[in-house]
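For this depiction, one protein chain was excluded, whereas all remaining protein chains were kept in their positions.
Labels run A, B and C following the written order; every chain starts at residue 1.
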Amino acid sequence: MEKQRLKLKVNGQEHELYINPKTLLVEVIRDHLGLTGTKRGCDTVSCGACTVMIDDMAVKSCAVLAVQAEGRHVRTAEGLEKNGKLAPIQKAFLDQGSYQCGFCTPGMLMSCEALLEENPAPSPEEIREGIEGNICRCTGYNSIVRAMGAVAKGNYREE
Amino acid sequence: MIHDFRYLKPGTLQEALSMLAEWRDECKIICGGQSLLIVMRQGLVVTDTLVDIKGLNELSYITYDDGEGLRMGATTTHRAVEKSGLLKEKYPILVAVEKKLASIQVRNWGSIAGNLAHGDSSGDLAPVLIALGGKIKLGSVKGTRVVPLEEFYTGLFETALTKDEMVVEVQVPPVQPRTAVAYKKFNLIESDQGIVGVAAAMTVDASDTCKDVRIVLGNSGVTPIRARSAEKVLLGRKSGDRLLEEAGEAAAGEADPVSDIHASEEYRRHLIRVLTERMVRQAWEKAIPLE
Amino acid sequence: MKKYSVINTHVHNVDGIAKVTGRAIYTFDVKLPGMLYGKILRSPHPHAKILDIDYGKALDLPGVIGVVTGKDTLGVKQGIWRRYQDLCDEQILPVDKVRYIGEPVAAVAAMTEEIAEQALDLIDVQYEVLPAVYEPLDAIKKEAPEIHEGFERNINVTRHIEWGDVEGAFDEAEYIREDWFKCGGQAHMCMETRAAVSSYTPDGKLTVYHSSQSPYYMRGLLAGVLGLKESSIRVISHYVGGGFGGKFELDGAIFCSAVLSMKLCRPVKIVFTREEDFIATKRRTPMSYYVRTGVKKDGTFCAREAKVFTNGGAYTGMGATALYLTGFFHSFPYRWKGYRYDGYRVYTNTLPSTSMRGFGAPQAMWCSEQQIEWIAADLGLDSIEMRRKNAHYSGYEVPDQASIASCGIDQCFDVVQKWIKEKGKLPENRAIGLSAAGFMSGGIFNWFDSPYSFSSAVVTINYDGTVELHVGAQDIGQGSNTTLAIICAEALGVKIEDIKVHSGDTDHCPADLGAWGSRQTLMAGNAVKMAAEDAKKQLLEVAYAQSGFNIVYDLDIKNRWVHALARPERGYDYAELVKKAIRGKDGQRIVGRGYYTPHRKGMISPAYSYMMQAVEVEIDKDTGKIKLIDSLTAHDCGQPINHLGLIGQLEGAFSMAAGYGYLEYMPYEDGKLMNPNLVDYKVMRATEMPEVPVAEIDTYEPEGPYGAKEAGEGLTNPTAAAIGNAIFHALGVQMKECPIKPEMIVNALNEKEAKEKEGKE
Partner (left out) sequence: MSEPVKCPVCGKKAKTGSAIDCARHMFGTGDKPHRAWVEAQGLSFIDLLLEQATTPGNRSYVVLAEIIEKTQERLPE
């Protein structure tokens, strides 16, 4: 199988890889680049644990061919913090207890981040629709909605 | 596990069409891949060659003029439709349908042509576009042809696309006065696929009588189907409870739903009857302009 | 609520930073040098003899390193009920016979997962297909096939509870009602599917990374089936992606990876796909209930008799406990003059059933709380007042079963009554449904036959005053690391940030039965409190010696401040005391030990939580669609310890219990699960969740640390019944089967209208 060259930026870092074109973006992120924050939890693009951002959009990285991210900027949960300082959404998750087992959290954080960048003051319904693609079995989602609401109100500033 | 394939990335539409002509039945097209990658991962779809048209920005556009009506390029994403101010004003039903389609992540990356070409009869876009009188433009090296969307679907997950053709554009006639469209899918969770779906487009004349009506049923047969006998019940008549019930019963009768773990056939017919009544009523009320 | 400095304050989860920055390494993420990837070949037949397995072609596939079948194992029949040998009936990799679709038959280890998967198709298995049976009432017939030798009529285990003069009590009753119910199964659906990495090394040591609720159980069970000593096995579960009662028995991932690793002497990783996690792990126990209840006209409860068949599936698992607990909690939270329960767990050729959050109580409440609502309606009584009249109270003795210490159920009724009154008149197609419940704080009966204390803890104070807290308790997301750190900080008198928790590693943590039955806050909490107090006592000995206070004066430490209780302002920093104490012990750190095993509390549980769930539901009469609008949870869990954790547990339990009520159906056809994926298996999502406000009732449980008791599973029990009761009040139909599908509501309404029409004629 003829390998394909892939140049892309992940969390601000340029990468050049040679991969089989059938490789999914989530496999590049986890197996080739070793960023294990992004998880996988289903076989049918249903659970959202693999959510990352491509440019300004939240996408399910198990439903994107890695080669399609050529020249794009991919952001994963590991990229939210800036030299050790947590992003507002991360601080809100900590303070509101918006996670328990934490397996869906990286994907959930990226859905929230994308939604807030697109719509800084979302209504509770818009927040719930924004994370409708992310399944969480532990929290019952309300703590996540509270965290998003608090960030939208500006309660968690960038340091 | 996805089987290996030769990956081709055309820079222009012409390049893509010549690739399709060259590889014919050994190749498949991928754009957003939100449906295709699932079936490929399950090994249900295997292909030697994959033509990736995600990058063809020349096919990503939403334009409208009163003469030609609405034109949407094949690689336009669901989110582009959802967030389009033009559509919010001219075709609000399309924005409403997209908001409840799958998830934000799938809508960010998935394309409208990918959704339509996948041929899943429980898809949301096809019934609504058919109700709007939508057409679909197919292109190949030999040229293009425009097919009413209704005739685009030939069987379960089967379309009129020939081996060297691809969808290039979706067309919708100009907005008609005193016309409105309503759509509802029945599901347990808001953005889930519909157990059944009903779209209704109503045009009324000056006396609010039904001048033209299209009722389209989703997941009620191997393809989206027009409920023609229900439409006949309404044509030329004035709205009324008894009439709407009659239309609902007609639609339930002519549908051909399956029985599966989510709903029995009788229950699907029951839902079609209830939703047809509601959607026709809703479209009728919206079609009558507020004085 | 007493004033504490750390307990019930706004403490952040101690594992938070790792989880919100993507640094947490789950078994799913573990990679070891030279690691191979394993895949399991599964039986397509519900019941078949294995005649021969030929994996020659598989071994020839480049990249395949090894294959194992039942013949590579010791053939030990294992089970978590080690105390009863005949209930240990599962070989996981069977030697002779497969008993459910999806059961492992062989396992391949290869250089990549893809090669391992391709190799599966090259393995040729000869089966002799046997007749199969799927429903309990069919399986007990004479002509049904025998699934396990020696288990006549496929009856796996039976449980019987009885107190009082049941017949006499029924004679006293003025109104008797009989109903039949069906309770569906439910999948745990942990976000992290089953995963294990086993690494066996030439020195005979086996290290296993496993997504587990009890590393201690895994070590013990693995020793039993692999013929190793417990101490030569190390199980590591640092971060676990959810358990919910499904991850404290051996599963295909840990067993097959261990057998492969021992054969090849190389690390092997097996991770289940989501489909495997649905078809090849164990699920909540499906049950059919017959309930006969006798009451006086004024609503006084007299007698209840329940007969239950549970679909045990192919193996025992934790099914025996679920069978007992459903019968026990079917009496909760009420006093019965006469109570009789007969439970029968029947083997069938379907997915084995086991424990899942609620442990048989959601099924028990689904039947009991709805029947009680219908009885109240039949007699024209207020259903809350009827519940109140018969409810448990502090000091009540459930005859021969349990003694109730703290019980706040009465205040729960008050809170819910007030909420309903404030809600006032609801729109036409909306109604509020209620359901009371009670649950246990950990189990006492030692079915695992563990020789160790149920919970242990070690507190070690470093020179700089920071504390190492070693516990065997396992954090699977429910927040036990945080809850135990809070108890340790409070007991020792330091701050939460001084505590470093070590858990999830059998080499470094003391033995503990792990996370199940909502036991850890109470049991591990008591052990941690004891250990911290032991360490504090050693510190205060030095403080007393040095202070010269008169013997009547008491010293204490609070917020790192050593002081005399009488004059708290005169004191000094705790860190100074630590330095002196360590210097005084020839440089040895201060070590406190604690342990807990329940005594004099009967055979079931040391303490019981109580709660009342109210749910406002809107139903579309024409389509039968259900929408949850609002809810209130009145909850008594004694002294709350971990505030954020408690809110999370209750909201999470609500989402899982509501899913059991109206979303998560598991249809089977001929032993095959028809929706083993997240498109067709409906799980609660953000758009469907209502607000879940909680009213905590202030009670004190003497058996629990600082008066605390369970909050993890309790609320999984009432919510499904509350949804059923809401539908009863809104539409007047009685839903006997859960989960409720919209189609069932439409059919029930049609039947009701048909009956009314008949009535009129």
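The definition used in the following text is that a contact is a pair of C-beta atoms (placed from the backbone, for glycine too) under 8 Å apart; a residue touches a chain by one contact, two chains touch by 3 or more.
Worth saying up front: this structure is predicted, and the values here are computed from it rather than measured.
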_Chains still shown that are in contact with the chain withheld from the display_ = C
*Option from C:K31, C:H160 or C:K755 whose C-beta touches the chain left out*: C:H160
*Please pick, from C:D124, C:E174 or C:D400, the residue that touches the omitted chain in the full complex.*
C:D400
*Hidden-chain contact residue, picked from the options C:K19, C:K77, C:R292 or C:R685*: C:R292
_Among C:I7, C:I140, C:I375 or C:A436, residue touching the chain not depicted_ = C:I140
*Name every residue on chain C in touch with the hidden partner chain.*
86, 140, 152-153, 155, 157-160, 162, 166-167, 178, 290, 292, 305, 307, 309, 340, 342, 344, 400
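In this text, only the chains that are shown with their structure count from here on.
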*So how do the chains connect up here, line, ring, star, complete, or something else (other)?*
complete
*Pick the pair with more C-beta contacts: A-B or B-C?*
A-B
*Where the CA atoms of chain A average out and where those of chain B average out, how many Å apart are those spots?*
30
*Residue list for chain C, restricted to those that touch at least two other chains*: 679, 685, 687
_For chain B, residues that touch 2 or more chains besides their own_ = 190-191
*In their complex, what parts of chain A are in touch with chain C?*
30, 35-44, 46-47, 49, 76-78, 80-81, 86, 90, 93-97, 99-106, 109, 127-129, 131-132, 134-145
_chain B-touching residues of chain A, taken from the complex the two chains share_ = 1-2, 4, 20-22, 24, 43-45, 48, 51, 54, 57-60, 62-65, 67-68, 111, 114-115, 129-130, 132-134
_Of all residues in chain B, those that touch chain C in their complex_ = 1, 186, 188-193, 261-264, 267, 270-271, 274-275
